[in-house]
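The structure that follows is given in the form of structure tokens.
Every protein chain of the complex appears in place save one, which is left out.
So, subunit A:
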Amino acid sequence: MNDMRIVEREVETKAVKISARNCQVYYGETHAIKDVNIDIEDKTVTAFIGPSGCGKSTFLRCLNRMNDTIDVARVEGEILLDGEDIYDPKVDPVQLRAKVGMVFQKPNPFPKTIYDNVAYGPRIHGLAGNKADLDVIVEKSLRRGAIWDEVKDRLDAPGTGLSGGQQQRLCIARAVATEPEVLLMDEPCSALDPIATAQVEELIDELREQYSVVIVTHSMQQAARVSQKTAFFHLGNLVEFGETGQIFTNPQDPRTESYITGRIG
């Protein structure tokens, strides 16, 4: 297959952070992810694109075992993080998720204050020695989430009282506050205006210097702007995976081409 060749070529340049081998996901009888093989590199932004319902979120959720919380979901195959199988019984999903953070498709702030929302992760992982440290972490995270200016005067207000787009950025801030090694972002800009979107994209670019970022997006422009690698999913299959530039300018698979040019979706 095409993508194997591309993967092999890329492996030489950067270390592989996560790699999936023959990954299958079933929701009861539904076969949602079919035999996906992919290598996600460190210090790289990888974009997942594809029509609605093709399994992008499902596959993303496999990468930090969030599918464990769905009773009917079943994952097969291997997913390696730094060479270790994350579905191995020895692996503690709690530790895994501290390393592989996630921003969900639907904003889900806790019914707590804005401050407590962001401080949640650092508190449970003991990242702050004292209140002053925590204040610093919270401010830094909110700034990275491009929401500090809007909420700095009301950190004690409930996070659930923010607008949809603000909640989305709060959730981004909450996820980066724990300093994960890999950040999975499921349509993080779906409810954001162009300015906030630009700020979040800036954040993603900044995160790339230390971490690996995977972003699901429906915006081709966004994928082209922020990502170095792009994966195209269709009906549960990983159709094509490669350099973003190559995927957008010279797709190998006709399905990829018609999706990018807007003929399927």
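Here, a contact is a pair of C-beta atoms (placed from the backbone, for glycine too) under 8 Å apart; a residue touches a chain by one contact, two chains touch by 3 or more; residues count from 1.
Convention: contacts and distances are computed from a predicted model.
Engineer: Since a chain is absent, check the UniProt entry for it and pick the matching name: "PqqA peptide cyclase", "Amino acid/amide ABC transporter ATP-binding protein 2 (HAAT family)", "Phosphate transport system permease protein" or "Dihydroorotate dehydrogenase".
Structural biologist: In UniProt, the chain excluded from the picture bears the name "Phosphate transport system permease protein".
Engineer: One chain is left out of this view; which of A:Pro111, A:Gly164 or A:Pro254 touches it in the full complex?
Structural biologist: Hidden-chain contact among the options goes to A:Pro111.
Engineer: If the hidden chain were put back, which of A:Cys171, A:Ile247 or A:Ile260 would touch it?
Structural biologist: Missing-chain contact among the listed residues: A:Cys171.
Engineer: Residues of subunit A in contact with the chain that isn't shown?
Structural biologist: Within subunit A, the residues that touch the unshown chain are 64, 66, 69, 71, 94-99, 101-102, 104, 106, 108-112, 120-121, 124-125, 158, 160-161, 171, 174-175, 178.
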